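Sharing a structure below in structure tokens format, with a few things to ask.
Left out: one protein chain. Kept in place: all the others.
Each chain gets a letter, A, B and C, in the order it is written, and its residues are counted from 1.
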Amino acid sequence: MVPLHYYLIVSAIVFAIGVLGVLIRRNLIVILMSIELMLNAVNLTFIAFSRFLGSMEGQVVVFFVMAVAAAEAVIGLAIIISVFRHRQTLDPQEMQLLKW
Amino acid sequence: MDPSTLIFFVLATLLVVSSLMVVFLRNVVHCAMALVAALLIIAIYFVTLQAPMVGVLQVLVYAGAIMVLFLFVIMLLNPMTPEQPRRAWWTLGTLLALLLAGGLVPMLTKSEPAGDPLAATELFGSPEMLAKSLFSDFVLPFEIASVLLLVAIVGAVVLAKREH
Amino acid sequence: MIVDFAIIATKAFLVLFMVLNLAGVLGWIERKGSALIQDRIGANRASIFGFAGMGLVNTLIADPLKFLTKEDFVPPSGDKFLHTLAPCMALFPALVTFAVIPFGDVLNIGGREINLQVANLNIGILYVFAIGSLGVYGIVIGAWASNNKFSLLGGVRGSAQMISYEIAMGLSVIGVLMVYGTLELQDIARDQGLLIREMLPGWLSFLQPVIGWLPAWGIFLQPLAFLLFFTAAVAETKRIPFDLPEGESELVAGYHVEYSGGKFLMFFAGEFAEIVTAAGLMTTLFFGGWQVPYLVRDGFHFPWGTTWLLPHLAVVFLQVATFSAKVLFFCWLQILLRWSVPRFRYDQVMRLGWKMLLPLALFNVAITAVVIVAAQ
Partner (left out) sequence: MVTPASSIVAYDLLRWIVLIPLLASVINLFWGRALGKNSAGALASAAVGASFALALYVFWQLPATGIFRDLVYTWFESGSFRVNLSFQVDALTAVMLLVVTGIGFLIHVYSLGYMGHDDGMVRFFVYLNLFIFFMLLLVMGDNLLILFVGWEGVGLCSYLLIGFWYHDHNNTIAGNKAFIVNRIGDFGFLLGILLLVTELGRQGIWTLDFLELQGHVQMLSPAIISLITFLLFVGATGKSAQLPLFVWLPDAMAGPTPVSALIHAATMVTAGVYMTARLHFLFALAPSTLSVIAWIGAATAFFAATIAVTQNDIKKVLAYSTVSQLGYMFLAVGIGAFSAAIFHVFTHAFFKACLFLGSGSVIHALGGEQDMRKMGGLKAHMPRTYWTYVIATLAIAGIPFTAGFFSKDLILWQTFSHGATLQWGIVLITAGMTAFYMFRQLFMVFHGECRADAHAKAHLHESPAVMTMPLVILAIGSIFAGWLGAPEYLWGSRWDHWLAGVFGAAPAHHGSVSTEIMITLITLAVVAVGIGLAYAKYGRTDSKVGASVDSGSILYRLSLNKYYVDEIYDGVFVRPFTACSQFFAQIIDPSVIDGAVNGIAAATRGMSSIWVGLQTGNVQHYLAAFLVGTLALLAYCLGQL
């Protein structure tokens, strides 16, 4: 039986990698994907806990996370499309109008 | 080392590698495919953790729908300009991420090992149980999620529609 | 332990073997069928010592040889890795889906009870859809990897079309799941062994003499669902009248313009495998799967009372044979479709999927729910 810690550590690493992606990439689509990666890392911890605590709550939460992730991805991609239409780029550094 | 642990480590390696590929590959489509791989591996983890339902949903929703949507958008925009990274920012980001991982790992390992896995019964993770808790304890969140999805649909249509 | 493993391996091998062969046979059926319908002879050139075998030689031997010996061309500006990955991703789901489709009831042999189904998952139908949803990657990746405007367009079309019709497909099946109350295909198949009179609620008992003798097949309980499922399944296989991703007339060959040789063969086989899988699903969900009307484990029990006992092996054989026959019939039906209906326009495809199938499926779910509640 694989102990709980292993899963947690793996998910932590994946999560950190996702953060890294969000930090350093300069392509909105990839950033969005990295966010999905982080979400899934968290989902993994949820499922692991639900398994090791023997309660369904974790799985239910993951279910909701998926729903929210779907909504988030849809909206994010829609935003990306409209942004790309206006200023032929996906580079977040190019989108700095929102400041003083 | 018993086979389940072996499988775990193999999957873990694959998962980490594919996640790294998501972050570090230059080509967006390659990133997407790497992410698909990562998602599938996580789905396998779910199944091994007695959450087959959620695992299948993972494949169905993430790999089957969301990622296809990503690819669809990538093809639609087809961004040709390759991104040029800036060294300083990369090093800073990597440093921060490493710190995060270095902080999280001990954090999570310090948490005392959870109780008996025997609590997981035969039915555990089956559609029945998931549905039971979904429609008994979590009805309200469930409904709210449905509304959220509706809102997302409308929002997406409004955002992506060409105005003219 | 070893024996169990061997049994599972045998089942898997058998199913895989059957599906692939069936795919080949379908190639032959398609070509000869088209020839018949278009009043030509067709597929009769290749022959071994003058033996053409009605084109069997052509389709089962010559064509594969030709494909495998052709040059495997990758467009220079394309993406080699993905270009290779795509056909596998197209073929793989079609093949593994069949794992959860039961092709018979239990087989008692040497004191063992063998469930005639490769993998008995308690989430069977969901598994089918999950794997099916992966099928789209083959097209999309292939289209993108070959870096060709036609194929890119085909890929975009394909991804949109397949996602759209997956939704309608899933929703159309929900009605069936509600009726039989399980996700497991083997259970669904077993439940269809009942007779309608055993399922009729009290307030409908006056219908007993009229329809009571019918077997409780999905087609009788969920006719609308079957129509929707059939349409969606055909669209999923990307064949005429839904061949927009391929679109010979406007996109040359759509997503596999740049494919040749073995990779194209894989796409080709994948398509037929999908047909087989779809046929298997239709059979299992709506036409009783391996059920023979009035045939139970020890023989026939006709509604008018006469019973006709059979040995176990005979029963199992009958079941498997029936299943195969049904699957073959639906494969033939889908192929026949290709030569008998005109193609849709792309916007028509989308409108059909979103504005007709989806609402109808939802309507079906609602009606089913109402009836079930009323029946309790």
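In this section, a residue touches a chain if its C-beta (ideal position, glycine included) is under 8 Å from a C-beta of that chain, and two chains touch if they have at least 3 such contacts.
Since this is a predicted model, take the numbers as computed values, not measurements.
Colleague: Can you pull out the displayed chains that the omitted chain is in contact with?
Modeller: Those shown chains that the absent chain touches are A, B.
Colleague: In the complete assembly, which of B:A51, B:M67 or B:L104 touches the absent chain?
Modeller: If we include the chain that is not displayed, B:L104 is the one touching it.
Colleague: If the hidden chain were put back, which of B:L96, B:M129 or B:L159 would touch it?
Modeller: From the options B:L96, B:M129 or B:L159, the contact with the absent chain belongs to B:L96.
Colleague: Quick one: say which of A:V19, A:M33, A:I47 or A:M66 touches the chain that got left out.
Modeller: Per the contact definition at the top, the residue touching the missing chain is A:V19.
Colleague: Considering the whole complex, not just the chains shown, which residues of chain B touch the missing one?
Modeller: Considering the whole complex, chain B reaches the absent chain at 89, 92-93, 96, 99-100, 103-104, 106-107, 110.
Colleague: If you put the missing chain back, which residues of chain A would it touch?
Modeller: 19, 22-24, 92-93, 95-100
FYI, only the chains that are shown with their structure count from here on.
Colleague: By the document's touch definition, which label belongs to this structure's chain graph: line, ring, star, complete, or other?
Modeller: Shape = line; chains linked end to end, path left open.
Colleague: Can you work out the whole-Å distance between the CA centroids of chain A and chain B?
Modeller: 7
Colleague: How big is the gap, in whole Å, between where the Cα atoms of chain A centre and where those of chain C centre?
Modeller: Inter-chain centre distance comes to 35 Å.
Colleague: Taking each chain's centre as the mean position of its Cα atoms, how many Å separate chain B from chain C?
Modeller: 30
Colleague: Which residue numbers or ranges of chain C touch two or more of the other chains?
Modeller: Where chain C is concerned, no single residue meets two or more other chains.
Colleague: What residues in chain B touch two or more of the other chains?
Modeller: 53, 57, 65, 69, 74, 76
Colleague: State the interface residues of chain C toward chain B in the complex, per the touch definition above.
Modeller: Residue positions touching the partner: 79, 82, 85, 121-123, 126-127, 129-131, 133-134, 136-137, 140-141, 143-144, 152, 155-156, 159-160, 162-163, 166, 183.
Colleague: Provide the residue numbers of chain B that touch chain A in the complex, in ascending order.
Modeller: Where chain B meets chain A, its residues are 4-5, 8, 12, 15-16, 19-20, 22-23, 28, 31-32, 35, 38-39, 42, 45-46, 49-51, 53-54, 57-58, 61-62, 65-66, 69-70, 73-74, 76-77, 79, 81, 83-85, 89-90, 93-94, 96-98, 100-101, 104-105, 107-109, 111, 113-120, 124-125, 129-130, 132-134, 137-138, 141-142, 145, 148-149, 151-153, 155-157, 159-160, 162.
Colleague: Touching residues of chain A toward chain B in the complex: what are they?
Modeller: Those residues of chain A that touch chain B are 1-10, 12-21, 23-27, 29-30, 32-34, 36-37, 40, 43-45, 47-57, 59-60, 62-64, 66-75, 77-82, 84-85, 89-91.
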